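Missing here is one protein chain; the remaining ones are kept as they sit in the complex.
For clarity, chains are labelled A and B in written order, and residue numbers in each chain start from 1.
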Amino acid sequence: MDAALVANKRNKEVVVRSVKRDKLLGFSSAVVLIIVLVGVLAPLIMPHDPISVSFADKVKPPSFQYPFGTDPLGRCVLSRVIQGTRTSLVAAAVIVSISGVGGVLVGLISGYKGGKADSLIMRSVDVMLAFPSIILAMALIVSMGPGLGSVIVALTLVHWTGYARLVRAEVLTLKESEFVEAARAMGNSSSRIIFKYILPNVIAPVMVMASLDIAHIVLSMASLSFLGLGAQPPEAEWGAMINQGREFIRTAPHVTLFPGLALMVTILAFSLLGDSLRDYFDPRLREGYIE
Amino acid sequence: MLIEVKNLVKEYSVGIFNKSGVRAVDDVNFCVQQGETLGLVGESGCGKSTVARLMLMLIKPTSGSVRFEGQELTGMSQAKLAKIRREMQIVFQQPQQSLHPRMKISESLAEPLKLYRLVKSKTEEKNRVKQLLDEVGLSEEHLERYPHELSGGQAQRVAIARVLALKPKFIVADEPTSMLDVSVQAQILSLIKKLQQEHTIGLLFISHDLEVVQAVSDRVAVMHQGKLVEMGSRQQIFRQPQHSYTKYLTSTILEMPTSIMRNDVACQ
Partner (left out) sequence: MVTKQTTSPLLAIRGLITHFQVKETIVKAVDDVSLDIYPQEVLALVGETGCGKSVLALSILRLLPKNSQIEGSIRFNGVEILEASEEELRKLRGKEIGMIPQSQATSLNPLLKVGWQVREVLQLHKTLGKFEAREKVVKLFTRLQLPDPAKKMNYYPHQLSGGMRQRVLVSMGVACQPKLILVDEPTKGLDAVLRKEVVTMLGEEAAENRSSMLLITHDFSVAAVLADRIAVMYAGEIVEMGSAAEILEKPGHPYTQSLLDSLPGRGFKPIRGFSPSLSSLPAGCRFQPRCRDACPDCSALHPKIALTGANHYVRCFLC
């Protein structure tokens, strides 16, 4: 043990990965927070009435009075984008919470009980997933008549299946785990095991899915409104606004540009939030080293 | 007679088209007396853990009977079973995984107390939890931690405390130390033995480690491919094994060589 010590210093870099991830999470949640605030405070921050028509001011470029310009009916585009935020968020929140809660419950019961009920539920989920979701939603809307209400009902009916599948898969592994077996051995009832032992452990992946789902729903809703199946005039909705500005895209691009940008930022923010939440909840990425 | 198992069979069907039964547990008979330790040894996959789960009715036996204090458990209603479960408990192999990952230790320990209404007030609950923690050699600083913040040995102590909260008469220890280090293994096993004596608990100790079984058991049962091949006192099994499988199993114990043998090997 008398040999001279050779000192080497290397690999001094520390993991930047976790720092990067935390930054992304912080950034995306900040943007989401701003979007939500805009939606909540919409009536207070809109400079003009989003539905009052003024033919004298139609298709005006951005100016001090109308920062985003006006649309073919002379309505303030900024006010309509702000109102559209509220519309999109409220609809997305309703859809995600109903389909999320419903899907989670179905998944919990299906996964925990197993047997015939499980086969029946999962086969019907498979059938629903076999259709392209937007086509299925369109068919449902057409049968109910176009409008935002129909869009909400249709998208809710289409979206719960994803949660049910996700939760069922998680439950199948969780119910074999030792802590659930221990809970059974202790004498807990099935419902107590489902809600106290299994549910808290599926919340994280559901949150991730919900966040990504909001982005998806906002886009689906805009697409349906663009096609004339969703929001009806004079309601302010991004997809509908883009559709109205379509004819003027060469002469007055601002009419489509701003709702398009709002759509893009919202989708991006929720997608990033979902991705960074996934990393955040993943314990394998949380710890820095292995032994 | 605390618990008695008679002609216990568990069959699993394999294959989709030609369904054939595989007997994981095949006609097993034994009993455990009050305050006694029965060691159950065998290779991994021999069906010893299945026996434990069958005894606690965590899985349903294909046929056979399990009697706890004279009451037949097979075919008993879930409501009735829930009451009896209090008296028969299990300690698992993977200590960290047998605790709810999102419950603090204090919550995990309060669970059984609440479930069976063993405490009347919050303060009584707190006191009982602290007392349990003390009994298994942990301190109050561990109360606010989550399972992943504990070492394997500490988590196993919590699991034992949780079982102890119910004051059971019978405990199955399913490989309780096979994931732990030797020094921790000694700690946990001496804890289990101490608590067993204090509370006169009947213990079914399942392990593949013959030396550990030899150290803790009063009687030993040897299992091979779902069948019980030999049962007897510890001395009988380890000194005069009768069945050829028992002889084979005891021959796999790694003896610590003496220093003289060691040198012989080194010289060659």
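Basically, a contact is a pair of C-beta atoms (placed from the backbone, for glycine too) under 8 Å apart; a residue touches a chain by one contact, two chains touch by 3 or more.
If you're wondering where the values come from, they're calculated on a predicted model, not measured in any experiment.
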| item | value |
| --- | --- |
| Selected residue (touches chain absent from view) among B:35, B:64, B:101 or B:152 | B:152 |
| Which residue of B:20, B:121 or B:252 touches the chain not shown here | B:252 |
| Sole residue of B:72, B:124, B:144 or B:181 that reaches the chain not shown, by the stated touch rule | B:181 |
| Residues in chain B touching the chain absent from view | 43-44, 151-154, 178-179, 181-187, 189-190, 208-212, 214-215, 248-249, 252-259, 262-263, 266 |
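Just so we're on the same page, only the chains that are shown with their structure count from here on.
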| item | value |
| --- | --- |
| Whole-Å gap separating chain A and chain B, where each centre is the average of the chain's CA atoms | 46 |
| Chain B-facing residues of chain A, complex | 177-179, 181-189, 197, 200-201 |
| Touching residues on chain B, where the partner in the complex is chain A | 53, 56, 58, 78, 81-83, 85-86, 89-90, 92-94, 97-102, 111-112, 115-116, 159, 162, 166 |
